[in-house]
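Handing you a structure now.
Shown here: the complex without one of its protein chains, the others still in place.
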Amino acid sequence: MTTEELPAADGREDSPQTAPARKGPPRWWLLLGRDRPAAVAAVVLSLVVLVALFGRLFIGDHAQRQNLDASLRAPSLGDGFYGLLGTDVLGRSVLARLIDAAATTLSVAVPAVLCSLVIGSAIGLWAGYHGGRRESVAMRVADIILSFPSLLIAVVVLYVFSPSALNIVLILAVARIPVYLRTSRAEAAELRSRLFVDAARTFGTPSRHIIQRHILPIALPTLLTVATLDFCFVMLTESSLSFLGIGIQPPDVSWGLMVAQGRQYLQTAWWITVLPGLAIVLTTVSATVLAAWARIATDPAQRWRLTLPRKRRGASAAVPPEMIP
Amino acid sequence: MTESRTTTAAPGAPAGENPPLLEVSGVTKSFGGGRRRLTALDGVDVRLGRGETLGLVGESGCGKSTLARVLLGLERPDAGTVRYDGVDPFALRGKELLNWRRRVQMVFQDPFASLNARMSAADLISEPWRTHPDVVPDAKAREKRIRELLSLVGLRDGDAHRYPNEFSGGQRQRIGIARALALDPDLIVCDEPVSALDLSVQAQVLNVLSELQSRLGVAYVFISHDLSVVRYIADRVTVMYLGKVIEHGETEDVFDRPQHPYTAALMSAAPVLDASRAAHDQEIQLKGEIPSPFDIPSGCRFRTRCWRAQDTCATEAPPLVVRPSEGAGDDHTALCHFPLEARSAWA
């Protein structure tokens, strides 16, 4: 083939003014900095992760140390670092327990969510892309799992086997697989009929590569959004299990367990329940906000919207996409 | 590839000595079953020589997109045969099938939807090579080839690292064309390649396509609803209605002397720029819209909208009317009980 340039190229007078400005996508941290809520969410999340990773190194045994004299103390500035957030009925520092619980909570919720995300999405994408019998089999399996109340399975399984952290993770992972399976199947089934997938098929691209290259990257932001919401669900389920006595076993402590344990003192000592509850909410909300941000930031066609003031970002259907250069 | 020649010559086979590049005969394809059975293609014949352009005209539901998918091997016909140089792609397996896929490529209608927005132009153009790594084996050659392809379709080197949303529609379509060319195909199926483009850009892309044809000898199946575009680019025209080819012939024959009332109506309905011509032709307004492909009328499928329809049209399938071409080339055929004789017959 020759390499002569065709005449009448519509790319040739392309404004040189804009070319250098658009080189490469904007740095992600700059985009994050422009979006205040997302930046705050990122900070909160990194704090939680840091605390979960290293918190135990600093608090020693304060999470377990009982002091019946100091039972049910309200949060105050006068009782030193460990008294900042008050104490529970056994006089244990709520702050220390929160820090300790962060590690346990995340070590259950994160692997559980990741496992179900990876397994569920893989099966769902495969089933949705191929359709037909593979799809129906996968969906029926998902329906079966979903038709059992997941808490009930968890109770049975954990009652039969020992209620270890690993078992909780496994049980939660299996119970949540259908969520990802259904979402990813729906995405894949929709994307399967998109033109660029057809285009890839005309080159003879094997389906596994099509899923990897064309379907997964587009479905991923949605799946991650689902995962962040699910993160909340998993933490709460874990707390229910702990409440029933088959979840996290004392003296270990998780946020959910703290909520459960503190419930009977809700009227007298709100801090025992509300603070771990707040930790759960803060973590999940931050994850959700960050996921929503990441969804836009990873899309080359949407990324620029992050540079707008937030209130004007919403795109109504009134302006056709070709009018937004 | 084997060079076996098929000799099931339909009436009006081109007089060339080479076997046709593409020969489709009696292809039927339906979807679903029972009452929701949709017959998308019903005994479609198409043939095309190397370096030629076949225009495929019809409105929505006429089966042209399904035909395109059959030609690309994405959809297996229920009946009938598809032959490329005498080879049936649906009989191929594994490596052979993969090699065949290289020979037929597609340019899509929607330059927005057919390019994955998360891939840069270079990724998009080189994507076919991920599946066919032996076409351009090493990274250096690839880079060079990407540049070649870009300049072939009139884009610049610097465009290689930009993303689809940074290009205009016409530029995206050029990327689509470059991608289709990446595997050196013999045939490119162009599905409404310019209908999503602006007029001034449309002409550029049409020029790119014809230039590539004369330079590389690639054949096109050019699907379009825009008659003026088809008239400009196609050597031969096939008109489809509800899954059947209702008229076929050399472009001039079909456009200047349409035999089928539908073809005539289509031409009359298309707005034309030339006011004098518009006034000269009396406008044929068809009744109603295209019937649902789930429920195709008996006899002649166009009869429900045809102003010449008589009782026989409802009961008997229309015969094939063959008229020799006024120029050279394919006979001018139509499926109609009451074909139009000449332009004056319906004006």
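Here are a few things to note about the model shown:
By written order: A and B. Residues from 1 in each chain.
Just so we're on the same page, a contact is a pair of C-beta atoms (placed from the backbone, for glycine too) under 8 Å apart; a residue touches a chain by one contact, two chains touch by 3 or more.
One rule holds for everything that comes next: contacts and distances are computed from a predicted model.
UniProt lists the omitted chain of the complex under the protein name "ABC transporter ATP-binding protein" (options: "Lactate utilization protein", "N-methylhydantoinase B", "ABC transporter ATP-binding protein" or "Acetolactate synthase").
Set against the missing chain, the residues B:19, B:63 or B:169 yield one that touches it, B:169. Per the touch definition above, the residue from B:31, B:90 or B:232 contacting the chain not shown is B:232.
For the options B:138, B:274 or B:311, the residue in contact with the chain missing from this view is B:274.
Only one of the listed residues, B:39, B:202 or B:333, touches the absent chain: B:202. In the full complex, chain B touches the omitted chain through residues 59-60, 168-171, 198-204, 206-207, 210-211, 225, 227-229, 231-235, 251, 265-266, 269-275, 278, 283, 285-286, 289-290.
FYI, only the chains that are shown with their structure count from here on.
Centre-to-centre separation between chain A and chain B, using Cα means, comes to 47 Å. Every residue of chain A that touches chain B in the complex is listed here, in rising order: 1-12, 14, 19, 22, 24, 194-196, 198-206, 209, 213-214, 217-218, 298-301, 321-322. In the complex of the two chains, the chain B residues touching chain A come out as 69, 72, 74, 97-98, 101-102, 104-106, 108-110, 112-118, 127-128, 130-132, 147-148, 151-156, 158-159, 161-171, 174, 176, 179, 181, 183-184, 201, 204, 207-208, 211, 215-216.
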